[in-house]
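Entry: subunit A
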Amino acid sequence: MLKVNDIQKSFDRFVAVKRANLEVSQGEIVAVIGPNGAGKSTLFKIISGHLKPDKGTISFRGKDITSMAPHQICRHGLSLSYQIVNIFNRQTVFENVQISVLSRIGKAFDFFTPSRNVAVPETDEILASVGLLGVRDRICGSLSHGEQKVLEIAIALGSKPELLILDEPTAGMSPEETFATISLLEKLNKEGLTILFCEHDIELVFSFANRIMVMQQGISIIQGPPAEVRENREVREAYIGGSD
Partner candidate 1 sequence: MGLSRASSKLVSLSFLFIGLLALSVAPLFLPRFFIYLTALVLLTGLLATSLNLALGFGGMYQFNHSVFYGLGAYGLSLMLIKTSLPPLLGYIVGPVISAIMALIMGIICVRLSKLYFGMLQLSLGSLVWVVIYRWYSFTGGDDGLHGVPIPQLFSSVTGSYYFTLVVTFFCMVILYFIVHSPFGRILQAIRDNPERSASVGIRVRLQQLIALVIAGFFAGVAGGLFVTVEGSAFPDLLSWTLSLELIIMCLLGGWFTFFGPMLGAAIIVCLRALVGGYTEFWTLALAIILMLLIYFLPEGALGFFERIWHGKASASGEVK
Partner candidate 2 sequence: MDWLSTLTAGGLVQQFIVGLSRSTILFIVSSGLSLVLGVLRIPNVAHGSLYMLGAFLCFSIASLFDNSSMGFWIGLALAPFCVAFVSLVAERTLFSRLYDREHLMLLLFTFALMLLCRDAVKIIWGSEYRSLAPPVALQGSFSVFGMLLPKYNLFLLGLGPFVAVGLWFLTQKTKIGKIARAAAVDRDMVGAVGINVSWVFAFVFVIGCFLAGLGGALVAPTQNINQGMDHTLIMEAFLIVIIGGLGNVWGALLGALIFGLTDSMGILVWPQFSIVFPYAVVVIVLIFRPTGLLKSTW
């Protein structure tokens, strides 16, 4: 489904991603792990089109998306949920998700329908599926951090992606919130959503992902099922070396 080929990206003289390869197939849950500064977030931003790679190609369902703008990539069915909460602060929870739905169903240039009557069932359905229907009319700046992270995912779901990319979906969450989020993602995956995410909590990754890619210093060093990755000597060294 998604194929990342030899991506390289540097900022000034600092090389953030040196050589990244990644493959995600339909219906999988793929995790990218690696120490801080391994280039995970950069890689995700390149895939979603917010950064342009210096070298390499990315294809999604057979189409080359390397040089596409973020909005085009989104329209191809690939949606990014951010690590740092990145929502429309001034709007309500409902409006946040509605924005994304409006854009998907091509209502961006509808000038005369009152927007509170547009795409209501679709939006409410997404809110219900992530469990935010109760705070539907709150200004989202006033939500708790955990709720905002879930809203992040809901916004990404608003564009009905086939592949959802999550940058540290549970960062800063309490254990209960983390558990709820992971069950939500598992449910979405069962409904057919392919998920690519990166995460700090290694135990969580090994219990949740179908396949894992390990990045170190901008290079993807291994990719495979959890058991295989756990046995890999290089990974152990990377992690032991990277954590102290």
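One rule holds for everything that comes next: a contact is a pair of C-beta atoms (placed from the backbone, for glycine too) under 8 Å apart; a residue touches a chain by one contact, two chains touch by 3 or more; residues count from 1.
How these were chosen: all candidates are chains of the complex that A comes from, given by their letters.
Source: prediction; values computed, not measured.
Student: Any idea which of 1 or 2 touches subunit A in this complex?
Tutor: 1
Student: Okay, in this complex, where on subunit A does candidate 1 touch?
Tutor: 48-50, 69-71, 74-75, 79-80, 82, 86-91, 95, 98-100, 102-104, 107-116, 118-119, 137, 139, 141-142, 155-156, 158-159
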